[in-house]
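Just passing along the structure, written as structure tokens.
Every protein chain of the complex appears in place save one, which is left out.
Moving on, here comes subunit A:
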Amino acid sequence: MSLEILGITVLWTFLYGYLIVASIDFGAGFFSFYCKVKKEDHLVNSIIERYLSPVWEVTNVFLVFFFVGLIGFFPSTAYYYGTALLVPGSIALVLLSLRGSFYAFAHYGVRNSMLYTGVYGLTGLFIPASLATVLTISEGGFIRETNGLVEFLSDQLLKSPYAWSVVILAIVSILFISASFLTYYADKAKDRKSTVIFHKYAIMWSLPTIFASMLVFFAIYQHNPEHFQNMLDISWLFLLSLASFLVALALLLKKKHYGWAFVMVMLQFAFAFYGYGISHLPYLLYPYITISDSINSPVMGKALVTGFIVGLCLLIPSLYLLMKMFLFDVKYVQGKEKAVQR
């Protein structure tokens, strides 16, 4: 495998990791807000908190890892995206900061304020929308370089149907991923009432994700036919994604094996996400940056890969430990074990 392919695969995998863990987090924030509005929050909050509390910082690191790694492997991305995205990037950062800090602050008393839950819940929808927009921009047409000056065409972006279809897809996917995970988690905690609620949400958001993906397919055909053609060449990945979705939906409808249902949802997104990524190559930004001309020097690339492997040897056992303690430990999940530090 060439260095640039290896690099982008590593980064894409971390972005996928972020997609899953962050979706659970963003969606959970939104659901707890929504239930509060409907005055059902006492039913679901304990489940949401028990999962989120120990892992929220980990979620953030996935994102940091992705952008630091991207700049590390492909330094020119910093130049183009950095110049173009000053304003949208800063806004996303402010939202991310508000949300992250609110989560920690909430442990000490502001929890019951509607304002706080609202900010927490709604930023959870805006952030993914703005992050997904970076993928939209990578399709080209929104960044222009004239005489070495990089410019961001924001009004083009706002008028683009493709951009909006991606935003919609991002939001519904989050709600679907999150709901299917929380169904599983609540079921494991033997918390009947929350299971019913989350199950309802999971079913509710299942079909919209498929419709939204169709919408994106159609929009990408209009916006970037070259990319669309590449997607057709590997259409089997997208079909596998659809198949995984159908299995997940069937399991959810039968109210059985919620764990497997969630795995299927993860597969559904994995196939689609890697399909999108593979067909996007070799471009990192249409038509300015490709992975092969922006890759760092081979020496640095090797150093990064070595660092990455050493890092993984540390991370994988630790992540396993974290999951074992907070995800798969039945006693903890059921709340029999009181988490003192909250």
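Note that in this section a contact is a pair of C-beta atoms (placed from the backbone, for glycine too) under 8 Å apart; a residue touches a chain by one contact, two chains touch by 3 or more; residues count from 1.
Going forward, contacts and distances are computed from a predicted model.
S.K.: One chain of this complex is not shown here; going by its UniProt record, which of these names is it: "Y-family DNA polymerase", "Sulfate transport system permease protein CysT", "3-oxoacyl-[acyl-carrier-protein] synthase 2" or "Cytochrome ubiquinol oxidase subunit I"?
M.R.: Protein name of the absent chain (UniProt record): "Cytochrome ubiquinol oxidase subunit I".
S.K.: Would you mind spotting which of A:Ala78, A:Leu153, A:Ile234 or A:Val263 touches the chain that isn't drawn?
M.R.: A:Ala78
S.K.: Name, in rising order, the residues on subunit A that touch the hidden chain in the full complex.
M.R.: These residues of subunit A touch the chain that is not shown: 53-55, 57-58, 60-61, 63-65, 67-69, 71-73, 75-76, 78-87, 89-91, 93-94, 96-98, 100-101, 103-105, 107-110, 149-150, 152, 296-297, 299-300, 303-304, 307-308, 311, 314-315, 318-319, 321-322, 325-326, 337-342.
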